[in-house]
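Our next item is chain A:
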Amino acid sequence: MTSRMQTVRRVSLAVVRKDLRIEWSSKVLLNQVAPFSLVIMIMFAFALDNEGILQRVAPGLVWLATLFSMLVIVQRSFAVETADGALDALRVAGTEPLGIFIGKSLALMVQLLALELMLLAIALVLYAVEPTAMGYAETFATMLIATIGLGFVGTLYGGLGAGARGRETLLPLLLLPAVAPVLIGATRATEAAFGSGGAQSSEGWPWIGLLAVFAGVFGAVGALAFGPMIEE
Partner candidate 1 sequence: MDHASFIIGSYVLTIISVAAYAISIVRRGRKLGAITSDDDKPWI
Partner candidate 2 sequence: MTTTQSTATPTTQKLGIATAIAVSFLVLSGLIFSAEDVVQGSTVRMMYVHVPSIWVAYLAFGLTALCSAVYVSNRSRSLIWDRFAGASAEIGVLFVAISLVTGSLWGRLTWGTFWVWDARLTSTAFLFITYIGYLAVRRLGGTFTQRARRSAIMALLAVLEIPLVHFSVNLWRTLHQKASIADPNAKVQLDGFMLFTLFWGLVSFSMLFAWLLIHRQRLMALEDAVQDQGLDRAIQERRTEAGR
């Protein structure tokens, strides 16, 4: 058992380093996904042409933009694996699926967190949001825990698209309903943190609890289901 845990540790470290290195050298997040989410945020401002409304709905927009961008990152994360048959090679190598799952989830979480920080900064500037110090703490806690859940669930469903080749188009249909609790929980918690619509910052913590439950459930399920999911 301990040797298996060591293998999982080694594989997940190798995978997360590899994924982040690929991102570092290809800069897809920086050059494509981040501008994409910026465009989303600006388009929202066009669609909801009213300063009062924008301030009120800013938390929801940040999280919607995060979810849409996440679809792109997840697809990219698995496109890297299938481009030259690396996923096949990983499977043939009998690489511990749990290690792959943890590694890819961690890499996804790091990328998502970077993106969310950027979106937060955009919201502060474009939507004129002014949280308190407590509000900032709550916002960061929300981001951290929501991202853990999103990383697990994104990797889990992304694996299905990769195992069944050429079926990436199914990803949004499967993934978006599954992350609805994150959208609800994170948006409410961020509203509390931003004080949107007169919300108190203490109202946010139960939602952060919901996000933690979500992360725990999908972390556990992903650990079990990811292996069979990436099989052909």
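Picked so that all candidates are chains of the complex that A comes from, given by their letters.
We adopt the following convention: contacts are C-beta pairs under 8 Å (C-beta built on N, C-alpha and C of every residue); 3 or more make two chains touch, one makes a residue touch a chain; residues count from 1.
The structure displayed is predicted, hence computed values, not measured ones.
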| item | value |
| --- | --- |
| Which of 1 or 2 touches chain A - same complex, any copy | 2 |
| Of all residues in chain A, those that touch candidate 2 in their complex | 156, 160, 163-164, 167, 170, 173-174, 177-178, 180-181, 184-185, 188, 203, 206-207, 210, 213-214, 217-218, 221, 225, 228-229, 231-232 |
